[in-house]
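Worksheet: one structure, shown below.
Subset of chains shown; positions unchanged.
In this document, chain identifiers A, B and C correspond to the written order of the chains, with residue numbering beginning at 1 in each.
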Amino acid sequence: MTARTALPRRTDNDQVLRNLGLVGVLAALVVIGIVTRPELYSDPAWVRNNILTILQQASAIGVVTVGMTFVIIGGGIDLSVGAIIALAGVWSTTLATQAYGAAGMIFTALVVGLAVGLVNGVLIAYGKLVSFIATLAMLVSARGLAAQISGKQTQVSTNDTINSIASSRLIGIPVLVWILAAVVVAGWVLLNRTTFGRRTVAVGGNPEAARLAGIDVKRHTMLLFVLSGLCCGIAAIMLTSQATSAQAAMANLYELDAIAAAIIGGTLLSGGRGTIVGALFGVLVFSTITNLFAINNLATEVQNMVKGGIIVAAVLLQQFRYRSLTNLLRRRNDPDIS
Amino acid sequence: MSKLATVLRLTDVVKTFPGVRALDGVHLEVAEGEVHCLLGQNGAGKSTLIKILAGVHHADSGELLWRGEPFAPATPQAAMRAGIATIYQELDLVDHLSVAENVFLGHEPSRFGFTRRRATAAATRRILESLGHPEIPPGRLIKDLPAAGKQIVSMARALSHDAKLIVMDEPSAVLAHDEVENLFRIIRELTANGIAVVYISHRLAEIREIGDRVTVLKDGRTTAAGLSARTPTRELVGKMTGRAFEYVFPPRVSTDTRTEPLLTVDRLSRAGEFADVSLTVHPGEIVGIAGLVGSGRSELLETIFGARRPDTGTVTLDGHRITGVGTAVRHGMGMAPEERKSQALLLDEPVFKNMTLASFAAFARAGFTAARDEQAAARRTADDLDLRPRDVDRPVRTLSGGNQQKVVVGRWLLGHTRLLLLDEPTRGVDVGARAELYQVVHDLAADGVGVLLVSSEVPEVLGLADRVLVMREGRLIREAPAGDLDEDTVLDLVMAGSLMEGEAA
Amino acid sequence: ACTSNDPADTAQVKTDTSGNANAATGPKVVIGFSAPAADHGWIAAITNNAKAQAAQYSDVELRTVEAGADAAAQRAALATLIAQKPNVIVMLPHDGKELNATGLEAMRAGIPVVNLDRAFPSAAAYRLQIKGDNYGMGLAAGQYIGEQLKAKGVSNPIIGEIPGIDSLELTQERTAGLNAALAVYGFKVANRRPAEFTADSGQAAATALLQALPKMDALWNHDDDQGIGVLAAVKQANRGEFFMVGGAGSKTAIEAITKDDSVLKATVTYSPSMASSAISLARLIGQGKGMSDLVELQVPKEITLASETITKDNASKYAKLGF
């Protein structure tokens, strides 16, 4: 029995290895970029700029993915993220709201995000609806409401403060990237260093055990959807700033992208396990793929065909690395047992 | 003892689940600093009772007094706040949280919502030390602990609360002999501090050793309250079952081991789990494997069954190489695994479908299932195993723990099983049903079925098996006919073993 | 010459490149081109026309960048295009408002932008705007329907409408045009079921519409691609008491009008030939030339194509233009 103490903390390793796998995938994508467009990659300024562009393109969906990761770890799913963004974006760019200036617009987007998340949360936690159905219903409704509010028009943001968020930099790094970084760090701390985060894992991993441990599972579930709604509110501002406008169809299919990024990053769709860093890597993989296609100017249909293949390859590669390295590590660390 | 104050008093507690009256007038009185044992057959209502105390279920009627005050905890949290901590029968831990996080789940030491990880780890280490398990790392994830380690963590969790009453629902079921001693030491320390313990177990010997008083439940009613723990077995069993019978092993007809072996395991190894294991099982023979928890017996059984791939070595059943579960089952091997909930049961499916999970294809005609035949066969098996309730259409989820175990064993009585692997088959099974299960195993053997049995209860291995293998740290260190061994020898082998090493078969 | 005014004199969708001073080879022009990913015949035709037109000129190099599935993807793609500094950029934005900032960026970088079809709100974001007339399209359809019904003497007609993706602004404009035209006759739309520019969604929308209106006099379907499904639904429901007007002017639609064996009697154009014109004009802008039929020395800032009504009578003239 005493020999067991020597065992490493296996899963932390698992996570690091999974993430390493994703870093490998990212590296592979970059190598493909270098090989196919050497002339671009030979210019350091271009490379630097390209990295920032990739990060910037990943920022809004990255923020959404952080919220989604919490929801999935907590045992749910949120199909309404894209719709929440649209509703928050549209609401905060109505003429009436724009009259209150940037602060009013930001406030509106966040409150709309929180409110819709709250409705989701209440329906799911207390109305006992399956989250898939409740958020699907919300997807449909919120986009409908957004269309109603905007009169199906693209609403242009005339607020320079808002519009300049997307074009400003801080210490050479785009503000949007800073926002993403802040959300990721906050998400990591929340998941790994707070009671809220630990309880999220418990609620998703074994709700019965969580209940027996005295956790208010319903309340916690509700809060997870509120959190996701809040992230959507933030993302709505980011996207509005990027597009200097908002419309009912914006952030289309973000739900799929966010879920896919979270899962590729190692979050278990059935809940109880997941990592914020992995989710970030998942987002970066997707955004790097898009970049790679753009610099190679692939036709969209070819892009799509290839993209599916890359996703599969990425996950396989990651699994492969993960398994073989895990085995290696196990052997090395467990010689005392056999 | 009798002058100690009563901390908990239950009168006429009734609890109905849809379709079942689980509690039908329960009385219970627990005094400060005593170990109060709850005894009763599978499905008698013990777990239900303690879940009412824990705030998981709510009584339909009846009176609960907790330290003189009426008490009706609405949530587990309320019960914990009142000073009642519970170790549940089903391990309810979160796989992807660490040991420390599980111990303090729901009442994490924290500052402004931030967990104090060092403090949590230190507190956990202290509790684990007091439990005699300083080797369990607080930072280790639960999923990486063996079953016994999980049980320790469950106990640690109960101790992490400042409880006045600790309820333990079959805590010893997954513990080996030495661990049970350890558990008793802790219980004695608790009671010395005035903490009351409600202890549930199907092992009468344990109740004798640790219990002060006993309350017996039968079919949801209290049939005897506040008996001395030293009440004769015959009387206790009588109160539980309404019948009188002993914890006995039926006599064995000797088997002819000169026949060709049914199962041949040749130098099987899996890194980190077990090494160089060779054994045989003959038709009609019962082979028992004794060993400490964590000695690798479950892994060995699963590897023989083809559920794990061996690093080296071969398994042959009747001349057929076993390369996977598929071939194993096809050639007549069956296994009742250790963790019934995660490894064996479809909880939402009815009993009969669980029983025929490995044989529905054999009942089927041209791919079409024959539900009626399955039900009839399942009903017969339910009779053989004394399943309660005897309703094979009820979802397995609503069965008590012991009865779920019977369903798992019953699965392999239905097919054309020729070799049965049993991993802790009587865990959580009550005395009466245990005797029936032993009889079933003997009948199987008499029909020529080979049985390979793993059990942490040494008397069970010695009483049931023809031949005993002793396993320690992943190696077989001794093989002998059951008649040549006694409990003390086996325990010595299992724990120390050094003196006998040379004798290893 | 501009294709929209006189399509008959061009080979399908290419402008006449001979017998015209502007056709003479000039300095080399690199034209960057971006249009949304096509899962629709009209957009596919836009890209094809642009490529075909560019191939006509020896002094034009066309660099197409794929614009992906949404405005964000197109922004990213255009960022890489701007970095390559073409002489002119021709783009059909996913959404004019959402790509306004990108248009400004290109213009600021000294690259003239030709906006195809979907206007930028800011005039500084483009050098030339060439677009179809969505409102005019609805107007034309409404006028045709109104005239026909008036001629038949129907006083209280039941009119159905099947728009495309309803959340798009262009759909809104088309609907507004239709309603305005019908109002002149005192008519209005009785039921409106949007589809998604695909044939199967057209079938579904039309089936629902036909069910809701057991008797109908006229139907405007905004898009000929989805119209294939609409016509199928009409046949499946065994209906024929009404006539239908299409939109955009696809080859199949023009053929059906010519054959006159279905309810489809007319279609109002929204021709992808505008892409060909855009390339020609982009070349002129790149070379600093004007349009030879105009007195002005430079290409004008805005061109809006008229939406024409194709009927059995003039269908032969348009046959070549169908996409």
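List of remarks:
One rule holds in what follows: contacts are C-beta pairs under 8 Å (C-beta built on N, C-alpha and C of every residue); 3 or more make two chains touch, one makes a residue touch a chain.
These figures come from a predicted structure and were not determined experimentally.
Taken over the complete complex, the protein chains occur as A x2, B x1, C x1.
Here is the rule we use: only the chains that are shown with their structure count from here on.
A comparison of the A-C and A-B interfaces places the larger number of contacting C-beta pairs at A-B. The distance from the centre of subunit B to the centre of subunit C, each centre being the mean of the chain's C-alpha atoms, comes to 73 Å. Chain geometry summary: the mean Cα position of subunit A and that of subunit C are 37 Å apart. Centre-to-centre separation between subunit A and subunit B, using Cα means, comes to 43 Å.
Within subunit A, no positions touching two or more other chains are listed.
Those residues of subunit A whose C-beta lies close enough to touch subunit C in the complex are 46, 53, 57, 143, 147, 151-156, 163, 166-167, 239, 242-245, 247-250, 252, 290-291, 293-295, 297-301, 303. Note for the complex: subunit B touches subunit A at residues 54, 56, 75-77, 80, 86, 88, 92-98, 101, 105-108, 110, 113-115, 117, 133, 135-137, 139-141, 143-144, 157, 269, 271-275, 294, 474. Those residues of subunit A that touch subunit B in the complex are listed here as 1-2, 4-5, 7, 9-11, 189, 193-196, 198-199, 201-202, 205-206, 208-216, 272-273, 330-331, 334, 337-338.
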